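Left out: one protein chain. Kept in place: all the others.
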Amino acid sequence: MQKSSVDIRSLQIGFGGLKVLENLDLHVGESEFLVLLGPSGCGKSTLLNAIAGLIDVKGGEIHIGGRDVTWAEPKDRGIAMVFQSYALYPRMSVRRNMSFGLKVAGTPQSEIERRVGEAAQMLRLTSLLERRPSELSGGQRQRVAIGRALVRHAGVYLFDEPLSNLDAQLRAELRVEIKRLHARLGATMIYVTHDQIEALTLADRIAVMQGGVIQQLDTPKKIYREPVNRFVASFVGSPAMNFIPGRLARGGEMVFVAGVNRLGLNGYVFRSQPTDAPVVLGIRPEHIEMTGADDQSSVPARVEMVEPMGADTLIWCRLADGTAFSFRRDADAQVRAGDALAVRFPADALSLFDEASGQRL
Amino acid sequence: MRLSLTSRLSAISALLPALLVMFVVYIGATSWTVWISLTNSRMLPNNNFIGLRQYEMLFNNDRWITSVHNIVIYGVLFVSLALLIGFLLAVAIDQRVRAEDTIRSIYLYPYSMSFVVTGLVWQWLLNPTLGIQHVLRSWGFEGATFDWIVRPETAIYCLVIAGVWQASGLVMAIMLAGLRGVDEEIWKAARVDGLPKWRVYVSIIIPMMDASFATAAVLLSTGVVRLYDLSVAMTNGGPGIASEVPAKFVMDHLFERANIGLATAAATTMLITVIAVVAPYLYWRARKGEMR
């Protein structure tokens, strides 16, 4: 199986007058698992379909494995694709679903059988080969759809929300299976989802998209810890990041000022020269720490509501000036509504955004 | 929800017309027709039971044999041609062609017209002296002959031409609805698999459209058995008895030849034929509905 990289240069796509993608650049390395993550309608499927050759591009180039395939037919691009609705051929058996494309392409029968057998074994479909898609469960159908892609021995595998029609448990199971498959095949995979758990668990890198633009392209960890703007910060992570408006002040070290509260920023790595424009501080619920009241850097807060979430508990608080935020403790935390407590916002876990532009500082 | 007595009575009152029609018209009339066919009634119905003698006479009647022969030819050609043409038209329209609505209207408008109109237009088009044959000859095809409508052995094919012209649009509409119902991702998957378009239609789409084909085929077939107006308007069964059809046989024997015993035997034969076609179809649909 050859390995291929994918190179997209100033890609433009539109439907009629509507511009969906404009000047999009993206490089996906060999054997990389890239996840496209973003809200509905942001152009993820459009980008994936363009890579597959299923929609015409208005401008720009697409290279796969170093070859310009901008106008090549899908079958000649060295790709395979798995669809959200499975898109299995309903009147064909599982075996025929997987072999039909190869057969039409004139692959020798023995080779077809070998590949189908191999894919079926990898996906535990061997006992289902003679069934029709209508006789399979949702998870089995999606495995067949993956199998149909696998037998193509493509260099790049494209997945368009393959798990979104499945229930939570099956989703988790198949997620693991896809990850294992990637490790085993070492093929390039581009995977569309709007489920951030899938994105964070599967990806080597995640491209977070909004409005046809890639907002951030980074490792899951970086995306999570250092979002480049407020959109990425709020889109990734659940429960959502806390945002507290305020401004910056310089008094020896940089401090964040929100009402009467001051927060030292020693340890925060600024990307750009801080100004005194209004800023927004962002912090994830699990990064807020509970401290003793005597801690110098802590602020007092009052508990408003406690949400048990199974493994842990989400605690909703207000600072003295009314600013609301939430933070996470393990399930056995002894906190009740009305309690007074002290919390600390560690500077190295913070994100600061310019209020006007939303960009990270 | 339990129904109170008043709502139950109201509901039954609303169903009275349907029940009346069902029992008096459908069941009553059908039984009477079947019964008459077992008697030796001629002008007026009587109750002289003679078993299946009318059927014996029926199948020794040249005109009936010709009618059955004709309806078989018409039925096979009409149904298969209308299905084929209608499907091809639907596929053509489904290729994202320009002016789709206009094209669809052109294909479908004949279906809005009556068989009498259809029959008369085609009668005019096919008449050898001034119709299409004449046009062909005036274009320089001196030897062109297209006089099917006046030749006994070919008159029935003229009914096929007219019938297909009228009904293909209906098939097109049913098929187009079926094609539009195909998941777009199936097409994408097929493109990624590198299947040529015709191959996708033959191996994937057509097998998926069995319900559309069955519906269209059953609608067309029941139209075949009913065929009457077209024959009356276009050829009036002629030349001679060359384009007679069973429905016309029944009507003529009921109202002109005053042989209601024979006519009802013919009608009963038609009834049995229809049930033989429709019952398996309805059963199949009911089964399919249960499986969902």
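Going by the order they are written in, the chains are A and B; count residues from 1 in each one.
As a working rule, a contact is a pair of C-beta atoms (placed from the backbone, for glycine too) under 8 Å apart; a residue touches a chain by one contact, two chains touch by 3 or more.
By our rule, contacts and distances are computed from a predicted model.
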item	value
The complex's invisible chain, by UniProt name, from "Carbon-monoxide dehydrogenase medium subunit", "FAD dependent oxidoreductase family protein", "Electron transfer flavoprotein subunit beta" or "Carbohydrate ABC transporter permease"	"Carbohydrate ABC transporter permease"
Among A:Asp25, A:Asp68, A:Glu111 or A:Glu135, residue touching the chain not depicted	A:Asp68
Hidden partner chain, touching residue among B:Leu52, B:Val135 or B:Val202	B:Val135
Interface with the unshown chain - residue positions in chain B	1, 3, 6-8, 10-12, 14-15, 17-19, 21-22, 24-26, 28-30, 32-33, 36, 45, 85, 88-89, 92-93, 95, 97, 101, 103-118, 120-125, 129-132, 134-135, 138, 165, 168-170, 173-174, 177, 215-216, 218-219, 222, 225-226, 228-229, 232-233, 236, 246-247, 250-251, 254-255, 260, 263-264, 266-268, 270-271, 274-275, 277-279, 281-282, 285
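FYI, only the chains that are shown with their structure count from here on.
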item	value
Rounded Å distance, chain A centre to chain B centre (Cα mean)	57
Contacting residues of chain A [partner chain B, same complex]	49, 52-54, 73-76, 79-81, 83-92, 100-101, 104-105, 148, 152
Of chain B, residues touching chain A in the complex	183, 185-186, 188-196, 199, 203-204, 207-208
